[in-house]
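Apart from one protein chain that is not included, each protein chain of the complex appears where it belongs.
Letters are used for the chains, namely A, B and C, taken in the order the chains are written, and counting of residues starts over at 1 for each.
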Amino acid sequence: MSAPFETRIRDSFARQSMMQTLGATLTGIAEGRVEITAPILEGSRQQQGVAHAGLTFAIGDSAAGYSALTLIPEGMEVMTTEMKINLLAPGAGDTLVARGRVIKPGRRLMVVQSDIFAVTDGAERHIAMMVGTMIPVDL
Amino acid sequence: MSAPFETRIRDSFARQSMMQTLGATLTGIAEGRVEITAPILEGSRQQQGVAHAGLTFAIGDSAAGYSALTLIPEGMEVMTTEMKINLLAPGAGDTLVARGRVIKPGRRLMVVQSDIFAVTDGAERHIAMMVGTMIPVDL
Amino acid sequence: MSAPFETRIRDSFARQSMMQTLGATLTGIAEGRVEITAPILEGSRQQQGVAHAGLTFAIGDSAAGYSALTLIPEGMEVMTTEMKINLLAPGAGDTLVARGRVIKPGRRLMVVQSDIFAVTDGAERHIAMMVGTMIPVDL
Partner (left out) sequence: MSAPFETRIRDSFARQSMMQTLGATLTGIAEGRVEITAPILEGSRQQQGVAHAGLTFAIGDSAAGYSALTLIPEGMEVMTTEMKINLLAPGAGDTLVARGRVIKPGRRLMVVQSDIFAVTDGAERHIAMMVGTMIPVDL
């Protein structure tokens, strides 16, 4: 039996067409934690051939947002109000994995974090860290 | 006659496959300033049907990076080390325009800003502001 | 005759004991804009003798917060929820001037900016840029 928030997140994710464009999939959902994985597609690169920061940001932002969504009442959504990314290493590898989690839940604001890893032959390298704020909004 | 940096930027942009995926084009290049425009494609949306923050970030980051590239010596590239985005309004409209510029040039670090606007029937709305740091690297 | 928000801001500022500790004074109040000036006291320095980033941040944060306060209803306060500072140059000089302004007003969130300048013999140098979010709260 899935957690009550799981269906909500899978439904919302399915409507994020950007996730399909990037080939991203939901690979983990737990209370306060969501994981999204994406291949580094031919069409997701920057000028040197590694992952564009836009890919890293997009899956990191969605993972963080959905981690917040696991903690808010049904009938509400979350929106990103601000997000900072620190890039730690180039996005070189086969896939990127973004792990979002809630640092500080709140009725008005939720502080969230995403850590993004590049995976090469199963080995993970920490390539980015994001910290931001989500705001609950009525659907 | 184009500025010496214009060819470099057009060549680099053409190698950013993510820009093609998003339908983005270079719509302005001047010393310390670069503009990138992208339609809000069917495949670039979040769950409510407006632009995904990943689109906003991707073109804002590239515009900011290329604005820095206009100011550094040939044979060098720039990389984003950190970037924060404050989202001011939903990305609803026909296209997004990102205008990047250099706030503070430097040999080791360059502080850059991008402002992103959603355009509907020619009217612009300021939807996001980004401030970050670019670092010059050898090609 | 002063603007209706001016008294509120002067009263609130007078209660910020940190501003007195730093020798800071309110040097400008207008709708959506507030300026705070502080000497670089002997006791406000970092290890190399220039202004500590804590001084820069403290007056920049207060200037930004009070610029937001000019736009919200009486009986409410604002609190900083997040703030990023990019340091552009060392804080060397006689005084620092922080100029805060509202980038995006809002009922739930206000995005604000502060620019901080070091002043030496009347000449200003841009030493820091801050962008953050203020949230209105009941007093």
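Things to note:
Operating definition for what follows: a residue touches a chain if its C-beta (ideal position, glycine included) is under 8 Å from a C-beta of that chain, and two chains touch if they have at least 3 such contacts.
On a predicted model such as this, the values are computed, not experimentally measured, just so you know.
Contact between subunit C and the absent chain runs through residues 12-13, 15-18, 20-22, 41-49, 52-55, 57-59, 61-62, 77, 79-87, 90. Seen across the whole complex, the unshown chain contacts subunit A at 84, 86, 88-89, 103-104, 111, 126, 129, 131, 133. Within subunit B, the residues in touch with the undisplayed chain are 81-82, 84, 108-109, 133, 135.
Just so it is clear, only the chains that are shown with their structure count from here on.
This structure's chain pair with the greatest number of C-beta contacts is A-B. In this assembly, the C-alpha centroid of subunit A lies 21 Å from the C-alpha centroid of subunit B.
The centroid of the Cα atoms in subunit B and the matching centroid in subunit C are 29 Å apart. Multi-chain contact residues of subunit A (touching two or more other chains): 81-82, 84.
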